[in-house]
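Below are the structure tokens for one structure; questions will follow.
One chain of protein is taken out of this complex; the other chains stay put.
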Amino acid sequence: MPLDTALRIEENRHLGAAHFLLTLSAPPGSPPLPSWKAGQFAMIGLGLPGPTNDPLLRRPFSIFEPPPQRQAPASSLRIFYKVLGRGTALLARARPGTTVPCLAPLGNGFDPPRAAGSRLLLVAGGIGAASLHPLAVQELREGRSPLMLYGCRTAADLAGIAPSREAGIEVRVATDDGTAGASGRAGDLLDRFLRDEGPQASRRWIICACGPHAMMRHAAQVAARHGVPCHVSLESPMACGFGVCVGCVVGVRDGAGEPLRYRRICVEGPVFDAAVVAW
Amino acid sequence: MPLDTALRIEENRHLGAAHFLLTLSAPPGSPPLPSWKAGQFAMIGLGLPGPTNDPLLRRPFSIFEPPPQRQAPASSLRIFYKVLGRGTALLARARPGTTVPCLAPLGNGFDPPRAAGSRLLLVAGGIGAASLHPLAVQELREGRSPLMLYGCRTAADLAGIAPSREAGIEVRVATDDGTAGASGRAGDLLDRFLRDEGPQASRRWIICACGPHAMMRHAAQVAARHGVPCHVSLESPMACGFGVCVGCVVGVRDGAGEPLRYRRICVEGPVFDAAVVAW
Amino acid sequence: MSAAAAGPVLAVSAGPLALKNPVMTASGTCGYGVDLLPHLELSALGGIVCKSLSLKPREGSAPCRIAETPAGMLNAIGLQNIGVEAFLRDKLPELRRHDVAVVANIFGETVQEFAQLARALDGADGIAAVELNISCPNTAKGGIEFGVDPEATARVTEAVKAATRRPVIVKLSPNVTDITLIARAAAAAGADILSLVNTFVGMAVDVQRGRPILASGAGGLSGPAIRPLAVLLTYRVARAVSIPLIGLGGIRSGADALEFIMAGASAVQVGTATFTEPGAAARIVREMEEHCRRHGVASIASLIGAAHQHGAFPPEAGPAGTAAAAG
Partner (left out) sequence: MSAAAAGPVLAVSAGPLALKNPVMTASGTCGYGVDLLPHLELSALGGIVCKSLSLKPREGSAPCRIAETPAGMLNAIGLQNIGVEAFLRDKLPELRRHDVAVVANIFGETVQEFAQLARALDGADGIAAVELNISCPNTAKGGIEFGVDPEATARVTEAVKAATRRPVIVKLSPNVTDITLIARAAAAAGADILSLVNTFVGMAVDVQRGRPILASGAGGLSGPAIRPLAVLLTYRVARAVSIPLIGLGGIRSGADALEFIMAGASAVQVGTATFTEPGAAARIVREMEEHCRRHGVASIASLIGAAHQHGAFPPEAGPAGTAAAAG
């Protein structure tokens, strides 16, 4: 059950290329944070303290912190974010010691059905790595070896993968401009990888993807072509993040010819089986 | 001519009882501030940096800093403010090193016609002292001895007069609750003072008053009764502060029976001859 | 015993609708009420108004459905809802377990659909009132909104009144030249209560892509931005009709709620504020109570219409007189 609470900023560290790692903690005396799953997210208030109009709405951010082990009560969590517009620019100026409202955990989180021995292939576009990171750490903790394919614009954006590499996650990189790793998009990297894996790919790998919409659509197409299961964590502007505005929907179809249904990304998602999404 | 420029916060010092002394300076490389007169004011932007909606409008504050001597170019000025609502509460959180937009100097300022040998009697209600302070300092500089009568709610509000006392200005105090100085309102203090001065008061003193509207009306009535000239610095919500919205008017009458005219407090004021104000 | 010691009385009655306090959540902003359960005690509220219900489930509009604007937001949800049957079957039983007035909001494309919906709800226990969302197209009149047409407003109101024993709230659209005409038509047709306002129509353009942000092009503006508009409409309607009003539009604090109460509303609804703070409505109740305490107000009902006690402001004259004052 999500909790709406004011969290204290412990650190708001600039990692380069507009990427920031934010550490939030429950102030002393306040209840511990409810436990969360990898892939769940938080709605965080930005800008001025107190009810503010600028911006009016909170913003959704994946919980970058891996879920607490053995359901131990957590008193802090991290958010990994990239400055995009006014809200994230304001967040980047927020100073340690101040508080931000935070409603979390929200959404379904990752829960890919696991065939015995299968490995997770995490396809990340830019800051999409933030939602895949805790999943990868969990895999490592459980003794498995996830592989992350990371696509971004240019070498400077490798800031977006630094914390994951530090955590021991294997990452292969593609950049649009070829300044680091392979040249091309994350979806191309995925395609080449699955081709190299050959026909057994569909039993060996489960794909979880998060990034810009076009990247996820591309990844979903590639995965379908190779017959590999694929789960995507979708994004949408969100007004509430907890299901009451019905503003964040995505069209899904339970099968070819089935009627289009709109599902809330904040409740029924953000993680969907790529096969049901009406791209 | 007023200049609209971003000034750097050098210090934002809490003096107690919601009073703050703010020091602003022109960042290195920017043009010096235009010179100002005692009683002129500044429109200062609060809240978030950049165009913000919360609050939308700038707020007017008297320039607390006495005018630079011999028209020397000034590169810094002080504002003395009291936290009243959301805007001033935000200003109180602003940190040194950040900048605020500042349009100044604005308004007419004090320019009381001086009979030879006359002294200034400054009647201040609460934070109204902020606009009278530079006038008093100027008098001291010119070798005269102004007297300030300061009315406030309670002893803690003496924070509002501390900088003026430090500057060597003689201040007599009245508090509503009698916890410091005389018991009663600033207007009562003025009345007693002028009574004690007797019939020669009208040649010896010129009153300049600033404070809540009711206090200034009271001071104006008392002054009129004693035949002492009185100038008041009026307040009003202001949208622009430089004359274009016509939102800040006060009714004036050039004499009994003359038609009511609306004058902009930000341009034709904030200082008016109390005798023309349609209280 | 002094008012301060006993605590101010927050209970109000809006005609036949008795509320333990004046704060309800607005339609379309609290799901079916149960969606708020993780975030607040429903019993802390005067009432909740469920998402607009249609006879059949509706999938609503294509995304993008929302856009943030200065101190507000646009929405084009397209009235996605589970339909009246699923509401009665899956949501109402849970709602009945909470001590809160449940208002069912309904909309149809014809007068008959409105009446059918009212009848479908009439059999069920635990519904305190029915609210009519008349900001929807009337197919019989070429798609013109019911809510901009006094005649259509009256027909819908009458038909629903005849179909239900519950108090009927007619929710007014603000997108009209003279809202008092619609208000009077609804009152004359038997409405027990008027709620106002629904959203103002607006648009935001994505200038990078050169097209409207919302897939539907236009949407409804809500949030603090519209509050001054909604307060004036409440003030005007309060002078035009004698039935009770429920005010809404941009309320996010106790003080905001009191603006509507003083303008003449007997109760308020909280919409967009719940998005930015799930417990907003409960906080607003506490802030209103605190205001009464601080000002020695024994009963909040004594503040209803307080802003009218200061003589006739130009708003009396309707749009003409007031606009003359601006500029």
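Order of writing sets the chain letters: A, B and C. Residues in each chain are counted from 1.
Keep in mind that, in the parts below, contacts are C-beta pairs under 8 Å (C-beta built on N, C-alpha and C of every residue); 3 or more make two chains touch, one makes a residue touch a chain.
Keep in mind that what you see is a predicted model, and the values were worked out from it rather than measured.
*Asks:* Thinking of the complex as a whole, which visible chains are touched by the chain that is not shown?
*Replies:* So, taking every chain into account, the missing one touches A, B, C.
*Asks:* If I consider the whole complex, including the chain that's not displayed, which of C:Val34, C:Ala76, C:Ala154 or C:Val168 touches that chain?
*Replies:* The one listed residue touching the chain not shown is C:Ala76.
*Asks:* Which one touches the absent chain: C:Leu17, C:Ala163, C:Ala183 or C:Ala204?
*Replies:* Candidates C:Leu17, C:Ala163, C:Ala183 or C:Ala204; residue touching the omitted chain: C:Ala204.
*Asks:* Tell me which of C:Gly7, C:Pro93, C:Gly217 or C:Gly296 is the one touching the absent chain.
*Replies:* That would be C:Gly217, which touches the missing chain.
*Asks:* Across the whole complex, list the residues on chain C that are touched by the chain not included here.
*Replies:* These residues touch the chain not displayed: 27-28, 52, 61, 67, 69-72, 74-79, 107, 133, 135-138, 142-145, 147-148, 173, 175-177, 198-205, 207-208, 210-212, 214, 216-221, 223-229, 231-232, 235, 250, 255, 258-259, 262-263, 291, 295, 303, 306-307, 309-310, 313-315, 317-327.
*Asks:* For chain A, enumerate the residues touching the unshown chain of the complex.
*Replies:* Within chain A, the residues touching the omitted chain are 53-54.
*Asks:* Extract the touching residues of chain B with respect to the undisplayed chain.
*Replies:* These residues of chain B touch the chain that is not shown: 1-2, 4, 45, 51, 53-58, 101, 103, 236-240, 242-251, 260-262.
In this text, only the chains that are shown with their structure count from here on.
*Asks:* Indicate which of the five shapes (line, ring, star, complete, other) describes how the chains touch one another.
*Replies:* complete
*Asks:* Please tell me whether B-C or A-C has the greater number of C-beta pairs in contact.
*Replies:* Higher C-beta contact count between the two pairs: A-C.
*Asks:* Let me have the rounded angstrom distance from the C-alpha centre of chain A over to the C-alpha centre of chain B, please.
*Replies:* Between these chains, centre-to-centre, one finds 54 Å.
*Asks:* So the centre of each chain is just the mean of its C-alpha atoms; given that, what is the distance between chain B and chain C in Å?
*Replies:* That gives a centre separation of 45 Å.
*Asks:* Spell out, as numbers or ranges, the residues of chain A touching 2 or more other chains.
*Replies:* Within chain A, residues 53-54 contact more than one other chain.
*Asks:* Note the residues in chain C that touch 2 or more other chains, in rising order.
*Replies:* 70-71
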